[in-house]
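Removed from the display is one protein chain of the complex; every other protein chain stays in position.
Each chain gets a letter, A and B, in the order it is written, and its residues are counted from 1.
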Amino acid sequence: MPLSLDLSTVYIIDGFQGNFILMAELFRAIAINSTISDYVANDIYYIFGFLKWLSYFLNDISTIVNNEIMLGNATWKGWLVGYWQRVALNSTWLFGDWRGAWGVAYLWNRGLTCIQPGQFCYSINYGNLTTQEALEMVKWMFNATSEVGRKLSIWYPWS
Amino acid sequence: MPTAAELGNVILQGLAELFRLLRTLFIQLQLVGNNETAINTSRSAYQSFWEIWYQIGAMMHWTVNMLTGKGGYIDIINTNSTLENTFSEVVGIAAKNATWMIGDIEGNNSTTFIIKAMVNALYNPENHVFVANFWNMTTEMIKLVSDALKYFPGYFP
Partner (left out) sequence: MRKKMVFLLTLLLLISVSEARVYNVNFAGITQAYPYFNAYDYNNDTNAPPVPPSESSPPSGAREFSDTNYRNIWYPEGTTANPGYETHYFLFKLSQDAAVDRVEVHWRGAANDGNDLVHFFAYNNDTRSWTQLANITGGTLQWINYTFTDPDPYISPGGYMHLAFVGDPEGLFDSNGAPYTDYIELIVTVNDAYVQTACVQVISDNVRDWDGIFDSDTVSVQARATTTGNEPIPWYTNLSLKAVWSYLGSGSAYFGSGMSNSTGEAVISGRPIDGGVTDRWRVSLKVAARDAIVDGVPYTGNSACSEVSFADNVAITPSSYNVTLIGRYWDNGGADWVRIWWVAEPSDVLPVNIGGYNLPVAQKFRNWDFLLYKIGAVNVIGPNNDNDNDWEGISSNVNEVNSEMYPACIGPDDNTTQPYNCGQWAGNCRDSRSVGVGLLGQLPAGCCVTESGGTMSAGNCARYETGYRISTLVEFNVPDHNLGEPGKAVYKICSEYGNLTRYLNMVPYPGHEGDQEAPCTSHLLSVYLTVSPTSTEGFFRWTYSLLGMDIVKNHPHGGLGLLSFIGLWPDNQHVVGLVVGHRFGIHPFTALVTSMPPGTYPADEQASYWNLSFMQVWLYYLLKNLAYGIFVTAEEWANMHLRYPPSGEDNITALNRAINLVIGDFLPYLDETLWMLEASGNNTIKPFIVSTVTQLNDTKRIATLIRSNETLRAEFVSLTGTLFGKLPELVGPPDASTGLNYLLKWRTEGLTYTEKRDTNALIYDLLDRLLSFAVAIMKHLPLMEYVNTPASPGWNFNWIENSTQP
């Protein structure tokens, strides 16, 4: 059975719905399990510690690159500048154009068009379903944030 | 269990390193911008920067359109009563848990707690590097933007 433009749009939206569902389940797990929200509260300390060392490492690499370019190393200059130039030259196809015919903009355009009345995604209620899943995710995200948030002063005592 | 003071220290150290990284990256973008012609003679400084900015603008336009445009994913909340209920439920949760989600004025819970911890940690002399790095990063960012803006009229007359 071959696909079609409509079916492929549906599948792409499926990808989003699937991710919303999984994220909702993740946040729900944090919200309803006090053991897990304890873990998350504790993790904040370690995440910032990781941020420090990750930044330290990335900074070292970037400094080396900058250094090589300032020394006049043609290979590095070519790579770095060339890379950005290629992104720029292809930016229409990557990000999109104002008509919504290319890039990510095209995907969003398709996503919007398909859920309009009379279109295929509308007929299978996908607009509502997707929003529903997104709202579920946000709901659980709020629950999870509040569960973790209220533990912070208990988890990190002032003295 | 780390204390709030230790948390504050770690947050500031993490952010301080992040600022140092961002400073390096802003410098790198300046190097990219200023070397465009050296790599491709038909291009001029910061051309890639602005081209990408422009197309991302197009992408953002469609993102907003998809969400809020007529019949878009957020717009349909207005027309679908079930979704409207779910939406109010979500807002209700936010309202009810605001003190836990965002925090209260004394700095208990969540964001205000974290900010309070950071503020307290700033009094620690070891953490003055946070301010220094923040300042250095901002300097480079301003240099980058002003450098790039010089060429803006050339691309978008």
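Here is the rule we use: contacts are C-beta pairs under 8 Å (C-beta built on N, C-alpha and C of every residue); 3 or more make two chains touch, one makes a residue touch a chain.
Because the structure is a prediction, the values reported are computed rather than measured.
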| item | value |
| --- | --- |
| For chain A, residues in touch with the removed chain | 1-5, 7-8, 10-12, 14-15, 17-19, 21-22, 25-26, 29-30, 33, 35-36, 39-40, 42-43, 45-50, 52-54, 56-57, 60-61, 64-65, 68, 75-76, 79-80, 83, 86-87, 90, 93-94, 101-104, 106-107 |
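Just so it is clear, only the chains that are shown with their structure count from here on.
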| item | value |
| --- | --- |
| Contact set on chain A toward chain B in their complex | 42, 44-45, 47-53, 55-56, 58-59, 62-63, 65-66, 69-70, 77-78, 80-82, 84-85, 87-89, 91-92, 94-98, 100, 103-105, 108-109, 111-112, 115-117, 127-128, 130-132, 134-136, 138-139, 142-143, 145-150, 152-153, 155-159 |
| Chain A contact footprint on chain B (complex, rising order) | 1-7, 10-11, 13-18, 20-21, 24-25, 27-28, 31-32, 35-36, 38-40, 43, 47-49, 51-52, 54-56, 58-59, 61-63, 65-66, 69, 71-74, 76-77, 80, 82-83, 86-87, 89-90, 93-94, 97, 99-103, 108-111, 113-114, 117 |
